[in-house]
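One protein chain omitted, others in place.
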Amino acid sequence: MTEKKKRVLFGALGIFIFLCIWYAATTLTSLGKVMPDPVTVLAGFFTAFVEPIGTHSMIMHILVSLRRMLIPYFFGGVLGVLVGILMGWYKLADAILMPYIQMIRPIPPIAWIPLSIVWFGFDEGSKYFLIFLACFFTIALTTYNGVHSVDETLVRAARMLGAKDNQLFTSIVLPTTVPYIFSGLQVALGSAWATIVAAEMIRSSEGVGWLIISGQEVGNMTQIMVGIMAIALTGLLITSIMRGVESKLCAWTVRGK
Amino acid sequence: MKGKKKFQINKYFFISILSICLGIFVWWLVTDGLGIFRSNALPSPVKVFESFIKKWYETKPDGATLLEHLIASLQVALGGYVIGAIIGIPLGIFMAWNDKVDMCVRPVFDLVRTIPGVAWTSVMVTLVGIGFLSKALVIFISAMVAMVINSYSGIKQTKTVHLWVGQTFGASNWELLTKIAIPSALPMIFTGLDVALGSAWTTLVAAELLASTKGLGFMIQQARGIFRLDIVIVGMIVIAITGAVLSSIIQWLGRKMIKGGRT
Partner (left out) sequence: MANKEPKVRVQNLTKKFGDLLVLDNLNFEVEEGEFLCIVGPTGCGKTTFLNSLTRLYEPTAGDILVNGIPVDPKKQNISYIFQEYSSFPWLTVEQNIRFGLEIKKTPKAEADANVEEMLDIVGLTKFRNYYPSQLSISMLQRVAIARAFATKPELLLMDEPYGQLDIDLRFKLEDELIKLWKKTGTTVLFITHNIEEAVYLSQKIMVLTNKPTSVKTVLDNPLPLPRDVVSEEFVALRNKVTDLIKWW
């Protein structure tokens, strides 16, 4: 049996065993009084695609959460890369901006929630602000590290051959920095996803985070688990896409799984 | 040459300091100075500083001093973190070492790891109610996930040639694991400890915003409700500093324990 087939088989087996344990725990022990079994959860999840929970169907909840996350993620990413490159390349920009980044980055994005609610209210603005923060600083810093990791000897060799600044940039600095940028993008994605779920749990009327908190408010564990399932699957989807894009663009470096 | 380099560092260092001072000045200007922002939208740096000092002994308006909140937060965070490490590190090692276990558990794990720790708050609160246990469980999950991922990576990255050295000397499977793979993975395990700490700390804040009666997250949530943004900012600063201090402790520990200059 080929390696790949083996992997798929064992993987499916793993998931199956997990579901069996879950099912057994909820039907055979007292856990079943508070936790629904996997069949109920799966049924609830798929039903939600046709029957809305609250005001939206499952697909809408997922899309809303994704929209709230991806728009500021994009802007945070673009700006983060630009600022990171600026700081990495120009020592002056580094000296001026770095202290702010070092001071603001340790503040978890979630800690900004109260402030963002006061400044932007309960609607989309505060969520965009939050996610932007979550992404910008991480991506700026990793991009900066990437620019800094450029091999001095390569730059000097290129300059000796007569390369101008913008040529240096596109042929040496950019390729070296790309893996770092992607590393930052992946970390920021995880952080953004966690932040949007938290933000929705604190205040919103739709979205995957709302599914969970509204379930909690009425003690509907099935709805909570359905929400968690939605989060897990969506999260898996975006990380897979992320990895796929990265492996296409960074074909020459091997990064760990 | 050396003298010139020292001067260069001083020049940029000076610029950084200037930049910060300028920033604080602008902050003061738009609040107290020109009154562009009122204190319920953006408090002045002076007010924030005052509140910071006062909150160390002042229990108003939320019922506990800054120190009490800090200790409450640390207790939960570190509690869940330590258990997460005790379970997560061996689990990650075991998963990476044993191919069959790896192929079975990996897909389940990959699904679970995308769930942010904060999402589990609702599950835990519904199961065990608001309090220490639900927060600790949530933190335990998020810390454990980070530990497993990094320990797993560390073991997987063991150099084949190192294992071969052991094999040709006739080492047993257990010896290969304990004498080669684990020492080799130690830097990544410490990275895991650092990342897990950050994860635990962030999840703690989220859990305290949602379901708590004390702690730093609770403190800033309460303060927002009564528009005491100065306390909110004080809380944010303390959260940031504590996180940074904890992280540097782990990194210091790593430098002490990782032999061979591999940090």
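A and B are the chain letters, set down in written order, and residue numbers restart from 1 in every chain.
Methods note: contacts are C-beta pairs under 8 Å (C-beta built on N, C-alpha and C of every residue); 3 or more make two chains touch, one makes a residue touch a chain.
This one's a predicted model, so the numbers in the text were calculated from it and none came from an experiment.
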Task: Partners of the unshown chain among those that are drawn - done: B
Open item on the list: For the chain left out of this view, which of B:Ala146, B:Ile180, B:Ala196 or B:Ile233 touches it?
Closed with: B:Ile180
TODO: Using the touch definition up top, pick the residue from B:Gly23, B:Gly79, B:Gly131 or B:Gly166 that touches the left-out chain.
DONE: B:Gly166
Open item on the list: Residue by residue, what part of chain B touches the chain that was omitted?
Closed with: 159, 161-162, 164-172, 175, 179-180, 183-184, 186, 258-262
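Just so it is clear, only the chains that are shown with their structure count from here on.
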- [ ] Starting from the mean Cα coordinates of chain A and chain B, work out the distance between those two points in Å.
- [x] 17
Open item on the list: Going by the contact rule set out above, which residues of chain A touch chain B in the complex?
Closed with: 6-7, 10-15, 17-18, 34-35, 91-92, 94-100, 103, 106-115, 117-119, 190, 193-194, 197-198, 201-202, 209, 212-213, 215-216, 219, 221, 224-225, 227-228, 231-236, 239, 256-257
- [ ] Enumerate the contact residues on chain B facing chain A in the complex.
- [x] 12-13, 15-16, 19-20, 23, 40-41, 100, 103-108, 110-112, 114-123, 125-127, 153, 156-157, 201-203, 205-206, 209-210, 217, 220-221, 223-224, 227, 229, 232-233, 235-237, 239-241, 243-244
